[in-house]
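Here the complex is missing a single protein chain, while all its other protein chains stay put.
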Amino acid sequence: MPDIKTEEMLLNMGPQHPSTHGVFRVVIRTDGEMVLESESHIGYLHRCFEKVAENNTYIQVVPYTDRMDYLCAMANNLGYAQTVEKLMKLEVPERAQYIRVIVTELNRIASHLLAFGTYGMDIGAITPFLYAFRDREMILKIFEKLCGQRLNYSYVRVGGVTFDITEEILADIQRFCDYFEPDTIKEYNELLSYNGIFISRTAKVGVLPADLALSYGVTGPSLRGSGVKRDLRKDEPYSIYDRFEFDIPVGTGEMGALGDCWDRYMVRVLEMTESVKIIRQALADIPAGDFCDKKAFRGVKPPKGEVYHKIEGARGEVGFYIVSDGTTKPYRVKARGPSFCNISVLDALTSRGDCMVADMVAIIGSLDIVMGEVDR
Amino acid sequence: MGLERSEIHGILKEKFGDAVLEDHVEAAEPFVVIRPDAWEEIAFFCRDDQRLRFDLLSCLTGVDYPDRKVIELIYCLDSTPNRHWLVVKAALPRDNPRIASVESVWKTMDWHERETFDLLGVTFEGHHNLTRILCAEDWVGYPLRRDYVMPETYRGIKNVIY
Partner (left out) sequence: MSAAGVLLTGFLLLGQTADPAAPASGDAALAVAAQEAAAEASMAQGESVDIAGAARALARERGTNADQGGIWIEALWNQVIDPYLPFTVPEWLLVAVTLLLVCALVFGFINVYALFAVWLERKVSAHIQCRLGPMEVGPHGLLQSIADGIKLTAKEDIIPRLADRPLFILAPILVFTGVLMRFVPLPFGQNLTASDLDLGLFFVAAVGSVEVIGVIMAGWASNNKWSLFGTIRTATQMVSYEIPIGIAFVAVIVSAGSMSLQEIVAAQRGWFFHWYVLENPFLTVLSIVYLIASLAECKRAPFDLPEAESELVCGFHTEYSGMRFGLFFLSEYAAMYLVSAVAVVLFFGGWWTGLPFLDDLGMSPTSSPIASLLGFLLKASVFVSKAVFLVFVQVWVRWTLPRVRLDQMMHLCWKVLLPVSLVCLVGSTLWHLACGGSGLYGLPALLGF
């Protein structure tokens, strides 16, 4: 029988595609359902935040950091604020430190909830998405009460936080923690994590070895999914993270290979429990006092110098490199978005010849990217 | 915890001698300044030396200083096993900024170098695909240079400045 003539097909996934989580384009070369090679193209959301920052004062830059990783804006605010504080050698009041930890961890839960939900949707289960949104909504309501915003908070600023946290909000957070852990997380695991089809779709798919991950600068849950126990909250404790007891969940290869999509996904689910642990401890210890340094709120004018500071955002290492020339405007702000590095590994994961079109979606989803941060 | 900053700087100075031009261990963010042509060698050493083991390059920043006529590249290196880190700077002439690509040392440099090329116009020699990554392919100029002027139109689309 003569060979049937087959052709390879170039397929444009994105910029508008349901599973690219924003305007992200991958050109994939396929042989039937198999992906032979992929090439990522980014920049569709590029607005040159770094140039904008050069023309604004230190305080005016804060809202732009929100819009990088809009799903975990608190962490970006915190990263930026702490970098400027490091530059100014500014000590932040104790209460503000606690508030920062609480809101960042709450935001981390909200972000992981979204990652959980959309990942379920990528795999084809639509119901977990709505469950995740139901619970994320509670966090957003708390934030709305706290600072009037649901997504782009600009809440953490240089010198402290914008508004004090009230007893009522603290009670709300306590109530959310009690509701959320352990019952709701258990429900999630029953719903999705240990579903047979879900496991068969994610286990042994998109295996990311630790050395490859590090070489590509992958950080956060995606790196921990590969079994590397690296979390800046523990490794280089910033703010007051050294006061809290919590674990760092890492991938174990429980369902297949170490560093597969399921591991990356599961690290996020487990991390939500750890965040609740931190919040509970912070709620118990939160002292009275000032919530901000009033002087820093009136104007920020750091001395000449430059500094790099990194914190653990929901997606990995959020770093800021700020160069100050002694004026009220930064000379240069460089933002290191974790998603930018995390998504750069995609081509390496999908070009090994063992990836199908459906796996492509599973891998992109498991890296959990936010395009606002990739393109900045 | 790993090594102190001064120890790391010491190791580099000992190994590369005059390729390490300056050592600012007292700065808010301690850094060393290296000779650009030695960068690739230093990079391999930083990654592979058992005392250093910088396996993660977290950030590449480029800063334009028109008055000094240089573009400074700032590499922030991180070591996950040893938990220490290092900031390496290289000053390049502004009119012809060129440095060796370290894409082969850390894969993440692929995109980071493309970004720096895109926004600052630094040429990384040996990069396999040095094209614009964030701006459009036919964009003119390097936005993060201090003397960059926003074009009035792009492909017939008027640029509205508020």
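To keep things simple, chains are lettered A and B as they appear, and every chain counts its residues starting from 1.
Everything that follows uses one rule, which is that a contact is a pair of C-beta atoms (placed from the backbone, for glycine too) under 8 Å apart; a residue touches a chain by one contact, two chains touch by 3 or more.
Here the structure is a predicted model, which is why all the values come from computation and not from measurement.
Taking the complete complex into account, the chain left out of view touches A. The chain omitted from view is touched by exactly one of A:Leu208, A:Val361 or A:Val374, namely A:Val361. The residue from A:Thr57, A:Gln149, A:Gln174 or A:Asn195 that touches the chain not shown here is A:Asn195. Note that of A:Arg134, A:Arg150 or A:Lys186, the residue touching the chain absent from this view is A:Arg134. Interface residues of chain A with the unshown chain, by the touch rule above, are 9, 11-12, 17-19, 32-33, 120-127, 130-131, 134, 192, 195, 197-198, 200-201, 356-361.
The rule is simple: only the chains that are shown with their structure count from here on.
Inter-chain centre distance (chain A to chain B, centres taken as mean C-alpha positions): 25 Å. Within the complex formed with chain B, the residues of chain A that make contact are 42-43, 46, 48, 50-51, 54, 86-87, 89, 211-212, 214-217, 219, 228, 230, 235-236, 305-308, 310, 317, 319, 321, 323, 331-332, 334, 336, 340-341, 344-345, 348, 375-376. Of all residues in chain B, only 27-29, 55-59, 61-64, 74, 76, 80, 83, 87, 106-108, 110-112, 115, 119, 132-136, 143-144, 146, 148 touch chain A in the complex they form.
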